[in-house]
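Left out: one protein chain. Kept in place: all the others.
Note that the chains are named A and B in the order they appear, and that numbering of residues resets to 1 at the start of each chain.
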Amino acid sequence: MALPLAQEIIFGLVIGSYIALGAIGFTLVYGLVNMINFAHGEFVTIGAYVGFLSIQIAGLPLPVALVVTFFGTAVIGWAIARVTFEPMNDAGAVPLLLMSIGLGLVLRNLIRLVAGAGGRDVQVGVATYRFEDLGFFVTSQQLFIVGVTLLVVLVLHLFLSRTMLGIAMRATAGNEDLALVSGIDTRRVRNVVWLAAAGLAGVAGILLAVAQEASATVGFGQLLLMITAAILGGAGSPYGAVAGSYLLGIGIAVSVAFLPAGVTAFGSTMAFVVLILVLLVRPGGLVNAEVRTT
Amino acid sequence: MHGNDPHSDRRTRTNRRTFLKLTGTGALATAGLAGCVGTEDGDGGDGGDGGDGGSDGGDGGTATPTEDESMDGEDGGATETPTGPDSVLVGQPAAVTGQWDFLQPAVSQSADLAVQEINDAGGPLDADLELKRRDTAVDPQQAREVVRQFVNNDGAVAINGLFSSEITPLWDFLQEQSMPVVTPWPGTRFLDTRGGDKGTAGDTGDDEWVWRTVIGDTVHTAGAAQAMVDNDFMTMGVFNGTGAGETGYADAFVDAYENLGGTVAQRVEVPEGESSYQSQLDRLFDADFDAWVLALALEDATTAIQNWSQGGYGRQLMMEDGLMSPDLIDAVGEAAEGAWIAAGSTQGPNYGSFESKFNEAGDADIHTWGVASYDATNVLALAIHRAGETSPEAIEQNVGPVAREGGTTVSTFAEGKEALDNGEEINYEGAVTNVDFTQHGNVWGDVAVSQVTPDGFEEQFSIGADTLQENIEQY
Partner (left out) sequence: MKFEDLPVDATRAGAVLLVLAVAFLFSPLFVRPPAATLVLFEVGVLFLLYALVLVGLNLQFGHTGLVNFGPVAFFAVGGYVAAIVTANDPYGAVGLGLPWPVGLAAGVVVAVVLGALIGASTLRLRDDFLAIVTLAVAEIVHGLIVTVRDVTGGSNGLQNVPRPIAATTGGGGAGELFATVLVFGALAVLFYGLFHRLSASPYGRVLRAIRADEQVTETLGKRVFRYKFVVFVYGAAVAGLAGALLVFYNGAAAPGFFTINVTVIVWIGMLIGGAGNDRGVLGGLAIIMGFQLATRFLNEQLPVITPDQFASVRLMLIGLLLMVIIKYRPEGIWGDADELGVES
């Protein structure tokens, strides 16, 4: 007996996993630094190239390359943020956002300048497992991607709930001033946030490089989806971002399956329609964060 | 100020050239800065505008008669033409950045190779052929400014480039420039009935100025459709992106295939740059068909082919011609093994000799448009030489005659120049096709169907242009 929607849900989980890894970082930065980072897609791109270098050039196996990419991208992203965003931390949401747009332009074109216009393929062997009776298949690559994402979410959960630093982060996200007077080193917290956000974006990058390729715009192409997922989940909430990402991924996969054939190309654009609807109906997203002015 | 010594050595000549270039620029500035105010009496209003602007720039960009005498002198005094320019400039609008930037290197390399050969052979009208490349990012607004700059500031005498998505929105503008555009890029069916000299080479009144040296979508999709029908694939799925090239290809394919009696069971259009095309493929393969056609840009096509292979959907795959690239083999040579690709490319009469020169000239990956760029550059240079002067109108009148059937067959500028100088008519045979322009400025070619193997493309069979012509009314 074929399970209805099983195949679509698998595809949706895969799409959602790429988005989730980016969206977690995006939403952490939003919650703790209070900025919408339009250069977040470039952190993903950096991860894709670090991944390419470690797999195709250094010849590392994928799991090792994944760890290398996480730490490599974390440090690069943190360093970039230190130079650009950290000095103007108090400037307010809009100037920080504009800054990130400028930074995104610079990074995207710098990467293109250094790495060239063409994309780089990252080759990894893939096995397919079929379940004919149940009417779906799944590949080792898909399992790996979803598995890595779930592992990341688990580790993040443990970090946020069990470590002093994680608790400090949540406190800072709740109220930075209060956190400051309670003796939390908010500067240190921000450092950790940038490291984590860039590192996770890097993981998304290497996974995209494997599935697609490493190119100068690979992350930028995912940016609006990540932002949508983060808002869908409630900006600032990492758990919400994960839930939002999977909802979005499954939504895209299902809409591609059931939209009229003439407008299948509209599938991803549907995500933005969803975004606007969410902001209209429940602007706080799944966790009801505050995004209205008054 | 200029010595007329015909035996001046190369160094002083170079110096003088540089100097003349500078004064040439000066002349351009003076000529170019002369505006015009008046009333629209009689014929003043309409077409005169564009013509004026164009020829102002053109005159300024070419050099003074003094220089030409010394040129002729040095070249041995075959002074049939009393006045000729020192250098001739052709503008090349290019996709240096933007979505299609990965295609530009081969086109640039081919064009530069052709220019090198042309100048080694003495150049058109014994002048230096200069090719100036400017980035349009395949953005029609930028393309408009770039063409304007070529025409009015650089003093270009012809244009060697422009994509489908630049030509269609700028159609009126390009017509009004009255300047020949010979381009290796566009496949669009928009040009099937537009462009060329309408078969009247001597009369530019009905000309539509745009010529392409690449085979149009109509032709190779007809070939692809014919190949499918010949092999009894009577129902098909169509999977295409939303870009100009992809939709154009898919539309043309569907028309040709249905025209031959085939049925398209399902068509799925997909956005560019997705991380996975798995769900879109699943949608496609829900339908029942024998084979499917894929029209996507290279990067997305490799993603889709991997997804297809991993999903185990099977069925014969036919790919659009643009995917015939070594990069495809590198990325998905194994996954796509057995897939077909129908391309009008690389089967021109002189592809063999071109390919070896191309590979020596640089390391760009060769593709159809890159080869067509070699033809476009050569055709322009020959047209300039046959024109005997450098006005855009005269060049336009000679694009057809140097390339169409009749006269001595030539495959390089050097051969063509020699034949022309001997008073013969010539027929340029290109690297990608035989470049026999139709009345609408299009070229025919055989369509070859190749199969993907892990090591490259292996040609299986080909479908002659004459077979295809039977089913294509206007081209």
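Quick notes on this structure:
By our rule, a residue touches a chain if its C-beta (ideal position, glycine included) is under 8 Å from a C-beta of that chain, and two chains touch if they have at least 3 such contacts.
This structure is a prediction, so every number in the text was calculated from the model and none was measured.
Contact with the omitted chain, checked across A:3, A:64, A:93 or A:134, is made by A:93. In the complete complex, the hidden chain is touched by one of A:112, A:157 or A:170, namely A:112.
As for the chain not pictured, it touches subunit A at residues 35-36, 84, 87-88, 91-95, 97-99, 101-106, 108-110, 112-113, 117, 224, 227-228, 231, 235, 263, 265-266, 268-269, 272-273, 275-276, 279-280, 283, 291-294. Interface residues of subunit B with the unshown chain, by the touch rule above, are 28-29, 31-41, 44-54, 56-57, 60, 94, 96-97, 101, 104-105, 132-135, 137-141, 144-146, 148-149, 152-153, 164-166, 168-173, 175-177, 188, 190, 242-244, 247-248, 251, 269, 271.
To be clear about the criterion, only the chains that are shown with their structure count from here on.
Here the CA centre of subunit A is 42 Å from the CA centre of subunit B. Residues 7-8, 11-12, 14-15, 18, 117-119, 121, 126, 128, 130, 137, 139, 141, 208, 211-213, 215, 217, 221-222, 252-253, 256-257, 261-269 of subunit A touch subunit B in their complex. Contacts from subunit B toward subunit A in the complex involve residues 97, 101-102, 241-242, 266-271, 273-276, 278-280, 282-283, 299, 302-303, 306, 310-312, 327, 330-331.
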